[in-house]
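Please find one structure pasted underneath; my questions will follow.
Here the complex is missing a single protein chain, while all its other protein chains stay put.
Per-chain numbering from 1; labels A, B and C assigned in written order.
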Amino acid sequence: MLKRTSLIKRLFILCCGKGRHQLLRTSLFCIVLSLLAGIILLLLLGKNPWEAYRSILQGAGILAKPRYAGRKSQLTDFMSLLNYTTPMVFAALSVAVALKCGIFNICVSGIMVFSGFMATVLVGYSNLDPFVAKILVVLIGALSGALLGMLIGYLKHRFNMNEVVVAIMLNYIISYVVSFFIQTRFIDPITRQSVAVTQNARLTLFDYPVGNLKMEIALVFPLAIFAVFAIKFVLDRTRFGFELKAVGSNSKASNYAGIQVGRAVVFTMIISGALAGLAGVSYYLGSNASIQPRVLPSLGFDAIAVALLGNTSAIGSFFASLLVMIFDCGTTYMSSRMQVLREIAALITSILLLFSAIGIFFRNLADRFQQEAEEV
Amino acid sequence: MNTIIIEGLSFSLPLFIIAIGGIYSEGSGITNLALEGLLGFGAFFGGLSYAILSRTFGGDPTVLIYASLGFAMVGGALLALLHALMCIKFKANQVISGVVINMLSVALTAFLANQINASFFGQPSNKFLLEVFPKATIPLLSRIPILGAVFTDFYTFELIIVVVALFMAYVLYKTPTGMHIRACGDNPHALAAAGGNVQKVRFWSVIASGALSGLGGMCFAYSISTTFSPNIYMGFGYLAIAAYIFGSWKIGPTFLACILFGFARSGGYVLVQKLSLPSSYGDLVLTLPYIVTLVLLLFFSSTNKPPRALGEVYDQAKR
Amino acid sequence: AGAAETKPAAAGLNIAIITTPSGVDDGSFNQDNYNGILAFVKNHPTAKATAIREPSGDVAAALKAAADVVAEYDVLVCTGFQFAGIGELAMENPDTKFILVDTYPTDAKGNTVELPNVYAMTFAEQESGFFAGVAAALETKTNKVAVVNGVAYPSNVNYQYGFETGVIYANKKLGTNVQIVELPSRAGTDVTGANVGGNYAGSFADEATGKVIGQQLFAQGVDIIFVAAGATGNGVFTAAKESNGRLKVIGCDVDQWDDGTVGSGNIILTSVLKVMSLNVERVLNQIQEGTFKGANMLLKADTDSTGFVKKAGRNQLAPSTIQKLDEAYALVQKAVIVPASNFGGFTPEQFKVN
C-alpha cells in the first residue's frame, strides 16, 4: 500500500514537480486529467470514449474521417480549424498581455463586437480593391480595439476605476448600441444579422478552390503567428516589456524605479485592445461574415481561460487556443457520430479550465511531495 | 410613477440580495465574479426541485413555490462550494475561478436540464415551468400617495428578500461572525492570531454568497418568465457586482445602487413609452443602467475602497 | 471521389436534423420538425435520425455545422432561417437531400435559388395570424386586443398583419367592435424601413422586455394578446399568468398549451399553427419512395399547413368561436380571404372583404 502511494506520488512529482518546463508539464497534466474526467462522463452516458475523442479529432481535421462530402477533405477541415483558431489566438494574447501588466481584460468580447462593427460598416460594404480593403479591415480592427483599450487603461489609471467593472459595463453598452445600429441600418432580413460583408473585405478566403477542394484560407493566420512571436519578443526582450511586467508585479516599486506606471498601463491596454480588435475582425470579417445583434461572442470570455491554460505566455496561449478550438471544431462531428449532446465537449473544456486554474496548487503539492521524498 | 416603483422594486430587490451575496464573499476577501453562474445554477436547482416536487406531490403549489426558493439557495450554495474549494483549498486565482465557474454553470445547466427532462420527465425541453409567484398589497399603507406604490402589488418574495437582507446585514455588522468576516477581508492574519479560522470563515462566506445568489436568481426566474430556462443568464450577476462595487462593499449604499439600477430600468421603459420612440430604441434604453454606473463611478471611484485583503490567497505562512 | 461511392448501401434513410441553439427539444418550432422525422422513423424502422445542435445561432456557424456532417447523411433537415445559405453546400453534395424549413436556399451571392435536392418550405404566417385575429376579436370582453412580436422581420410582420386583418374581418363580418391596441413606442420598422406599427420587443430573447410590454398592454385594457415573439413571448406569458386570469394569450407556431398552465388554469386561449411535422414527414416519405422533387414552397391553408388548435382540452375557445373560425378557415383555404402580409401589396387597413 505504502509503496503504491509513493509510486503515485512519484508520478505526480514527475508531472508537476520542480525542474525544467514545470509550467508546461503541469498544463499537460491538467489536460490529461480533464480528458480522464471526460472519459468517465462518457462512460456514464454509455458511450465509447475512445470513439468520441477520435471523432473530435476527425471533426477538427487532425485525423481523417471515414468519408468526406463533395470538395471536402481532411485538409479542408484542418484549414477550417486554423481559420477558427485565428481569432482565439488574438483574443488569448490580448488577455495574456493585459494579465502580465496586472490588468484583467474581461472586455475582449465587447472590443471584438466594436471593432468588427467598425470594420464592417467602414469597409465591409465598400467596393474597394480586395487588397486595400483587407489591409484597411486589419488596420481599422486594430485601431478601434486600441482605442477602447486605451479608454479602459486611461479610466483605470486616471480615475482609479476598477477595470473589471468598466469592462463589464462597456461590454453591455457596446453590445446594445451596436445592436441598435444593426437593427436600424444594417439588418439582413433573411439571416437577421448584419448584412454580410463583401468577399473583398473578408479576411478569410471562403470556399477558395484549391484543386478540386474548397478551402477556407485564413489570411490573417500568419499575422496571428507573427503576433505570438512579436508579443513574446516584446515581453522577454524589450524595455517596454520589462516595464510592463514590472508594473504588473509591483506598481509601487515600478514608480519608485522611475517607470511611468500610467503610461505602461495605458500602452499595455492599447496593445491588448488592438489584439482584441484583431480578434474581432478576424472573427466577424474572417470566420464569419456578419454580426449577430445583441450577442457578445463567448470566444472573448473563453479566451481568459485559454490564456490561463497557456500560463499567460505568448507561445502557451497559442497552443492552448489550438487545443480548445480542436474541441470546439470537432464537437459537431462528435455529437453527430456519437449521438450525444454537444454540451459534453463544453463540459470537458470547462473541467479542463478548472483544472488549469488550480495548476498552482498542483505545483505546490508536487513540490511538497518532492520535499518529503528528499527528506526520507 | 406607480409602475416605475412597482417594477423597479421587483427588479432591484433580487439584484440587491445577489449583491449582498457578493459583499459576503468579497467582504471576507474572496473575489467573486461567479455571481452570474451562481444565480443561474440556483435558479436551475430551484426549478428542478419545483418540477420534481410538483410531480410527486401535486396539490397546492404555494408551498412548493416557497420551498423552491429554499432549494435555489441550496443549488447556489452547491456551486459556490466549488468556488470556495477552488479559491480556498486549491488557492486558484479567484478571478479566473469565477470566470470558469460562469462558463461551467452555463454548460452544466443546459446539459442537466436537457438530460433530466428527457430521462425523467420524458419531455424534450431545456426548461422547467414554474407557477406564478403570489403577489400582495398591504391595505392601508398602499394608499399613501407615491410611496404607497412600494406596498402595492408586490411579489411576496420581495418581503422575503427584505427580511433576509436585514438578517444578513445584522449578521455582518452586529454579530461576532460578521466581525470575523470583515476582519478576514481586511487582515486575515489578525483573525488567525486572535484564534479565528480564516479558511472556515471565508468558506462559509462564499457559500452564503452562493445561497443568496441562488435566491435572487430564482426570484428573477419567477418574476421575469415563470420558467427556468437558459435565458436566465442575462448578465444580472454582473450588474450585481457593479452594484456592490458602486456601494463600496457596504450593504446600505449597495441598496441605493440597486434601487438606482432598478428605477433607471423601469423608468427607461416608461420614458420610451411616454416619448413614443420606436421600438428599435429599446436597445438604447437598456444601456441606461450601465451608462449611469460608468458615469457615477467616474466621480466616486476615488473614494471607493475594496476590502484590503481582497483577492489575496491566504497563506498562514506568508507575512 | 463522389460521396455516393463511399456510402454503404443503407438499409434505411440516415437523417440528421440540424437546429439552432434551442435544440430539437425546444418544445416548439424545432421540436415540431423533429416530431415529423420521428413519425417517419416509426413507420420505417430501418431509418435513423440524429439531432445536431449548433450552439451560437450565428449563420456562419450554422452552415459550418451542416458542412461538418453532411457526408454522413442521406437527408439533412435544417430548421430555421439561419440555414438559408445552405444552397452552396447543397450544390456540392447533390446526392444528399435537404429539407429546409422557414426559408428558401440562397447561393453564395445571397440570391434565392431552386435546387433539385432541396425542398424548402415557408408558411403563410399571415393566415395563422388571421385565425388568431378572428379568435381574439370573438373572445375579447374588453374589446381591446393586441399582438406582440419580436423583431419586424417579414415572418413577424406577416403574423402581425394577419392578426390585424383577422380583427378587421371580424369587425366587418362577424359583428364585433374590437380595437387593436398598439404602443406607439413599440412600433416596428420592417426591413424596408417602413413603419409597420404593432408591438415589437426588439429581440426574440428578451423575456424582461416581453413582460413589460405585456403589462403595459394589460394596463391599457387589453385582455387578449397574440404572442409571436420567440423566447421574448415567455415574458408576455408571465404577465398574463400574473393577471389572475384576466389576460389571455394566443400561442403561435405550435400548440403552446403546456406553457400556459397556471395553477389549475391556463392562459392559452388557443394556438395558431405552422404545420411543420406533417410536411416534413411527407417529404421524407417522398424521398423514401423516390418521388422527391426539389422545390421552394409557400405552404398555406390549402394543404392544411396553417391552422389553429381546436382539440378539446387544448384551447379555451367558445364552441361558437370555433364554428366561426372553421368557416373563416374554409374561406382562407379557397383564397376567398387573403390576409395582408409584409410584401403582399396591401396593409391590413386596405384589406377588402369580398
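The rule is simple: contacts are C-beta pairs under 8 Å (C-beta built on N, C-alpha and C of every residue); 3 or more make two chains touch, one makes a residue touch a chain.
Convention: contacts and distances are computed from a predicted model.
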Name of the absent chain as recorded in UniProt (options "Diguanylate cyclase", "ABC transporter ATP-binding protein", "Oxaloacetate decarboxylase, gamma chain" or "Sarcosine oxidase subunit beta"): "ABC transporter ATP-binding protein"
Where the missing chain makes contact, among the chains that are shown: A, B
Hidden partner chain, touching residue among B:Ile52, B:Val162, B:Ala192 or B:Leu256: B:Ala192
Candidate in contact with the missing chain, chosen from A:Val197, A:Ala246 or A:Ala289: A:Ala246
Contact footprint on chain B, counting only the chain that is left out: 170, 174-176, 179-180, 182-183, 186-187, 189-197, 308, 316-317, 319
Touching residues (missing chain, whole complex) on chain A: 237-242, 245-246, 249-250, 252-260, 367-368, 371, 375
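Note that only the chains that are shown with their structure count from here on.
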Most widely separated chain from chain A, with each centre as the mean of CA atoms: C
For chain B, residues contacting two or more additional chains: 114, 280-281, 283, 286
Two or more partner chains touched - positions in chain A: 183-184, 294, 341, 346
Residues of chain A that touch chain C when the two form their complex: 59, 65-72, 77, 80, 183-184, 187, 189-193, 196, 207, 214, 287-290, 292, 294-295, 298, 332-333, 335-337, 339, 341-342, 346
Interfacial residue positions of chain C with respect to chain B in the complex: 22-27, 31, 34, 183-189, 195, 199-203, 205, 207-209, 211-212, 215-216, 219, 231, 234-235, 237-238, 241-242, 258-259, 261-263
Residues on chain C engaged by chain A in the complex (per definition of touch): 2-3, 6-7, 16, 50, 52-61, 64-65, 67-72, 81-82, 84-85, 88-89, 92-94, 96, 103, 106, 108, 110, 151, 153-154, 189, 191, 202-203, 205
